[in-house]
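Yeah, one chain of the complex is gone here, protein chain that is, but the others are all in their spots.
Now for subunit A:
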Amino acid sequence: MSDFNKILLSSSKLSVGYKNGQEKIIIVEDVNLSLKKGTLTTMVGINGSGKSTLLRTLAGLQNPISGEVLLEKSPIKTLDAEIKAKQLSVVLTGQYISKNLTVLELVALGRQPYTNWLGKLSEEDKVHILNAINATELEALKNTACHALSDGQFQRALIARALAQNTEVILLDEPTTHLDLHHKASIFSLLKTIAHEQQKTILSTSHDIELVLGMSDEMLVIHNGKATQDTPKNLTESGIFEQLFPDNIIGFNKENQRFFIR
């Protein structure tokens, strides 16, 4: 139980946004979050609320406007890139990924931080790759090129790649975009299984609030430039979901945790 409640990724007084010349544009400010080991946290908010910006900043891919991100107590920007690569992996959307790669090659690239300059895979690397492929149920597709995969399968392959990287923390940006309800649910149940069984710390953005309410251990709600972290139950009771959308069109039913259109 010593690991229980161990905080792996946290931020203090973090403000994220981007710089437009000299002008700083802050999208989300004063974020104080903490992600515990073995939990699935989902980040929700309306389109353009800054979910992806916050996620990229947490991954160290973008500099914060102010404040800092701590990966196991060390500021992320001071960490050496190769050390960071063994502690934090990402699943991103809209990247220019070579679709010539087969699933196996894609997943194997997750082992890059561990291989020598030749990139040769050791037996241990191969075990991690196969485990990742098994966990995402891609055995049958492992020699298929990515351009021949469906969106859902490709998303699973990207998750497998992050698993192969064998990091404590996995950050995912909209892993269920363009997927139907069945695949959305299966991706999130996969993430939940991974978080609980392999004791990974997972943060994923989503705009499908109803779905992730039942799936997440904790949630981070981005609303009006502020971030609130709590359990789904407490957040529901706090009434924050009612305020997310202009209430003349969409309302939220606390009893069954569903949105409805007025």
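By our rule, a contact is a pair of C-beta atoms (placed from the backbone, for glycine too) under 8 Å apart; a residue touches a chain by one contact, two chains touch by 3 or more; residues count from 1.
In this text, contacts and distances are computed from a predicted model.
Undergrad: Tell me the UniProt name of the left-out chain, picking from "Aspartate carbamoyltransferase", "Dihydroorotase", "Cobalt ECF transporter T component CbiQ" or "Iron complex transport system permease protein".
TA: Missing chain, per its UniProt entry: "Iron complex transport system permease protein".
Undergrad: Taking the full complex into account, find the residue in A:Ile26, A:Ala85 or A:Ala185 that is in contact with the omitted chain.
TA: Result: among the candidates, A:Ala85 touches the missing chain.
Undergrad: Touching the left-out chain: which of A:Lys77, A:Lys99, A:Lys126 or A:Lys233?
TA: A:Lys99
Undergrad: Among A:His147, A:Lys226 or A:Arg258, which residue is in contact with the omitted chain in the full complex?
TA: Spelled out, the listed residue whose C-beta touches the missing chain is A:His147.
Undergrad: Taking the full complex into account, what residues of subunit A touch the chain not shown?
TA: The missing chain touches subunit A at positions 56, 59-61, 81-86, 88-90, 92, 95-102, 105-106, 109-110, 112-113, 115, 117-119, 145, 147, 161, 165.
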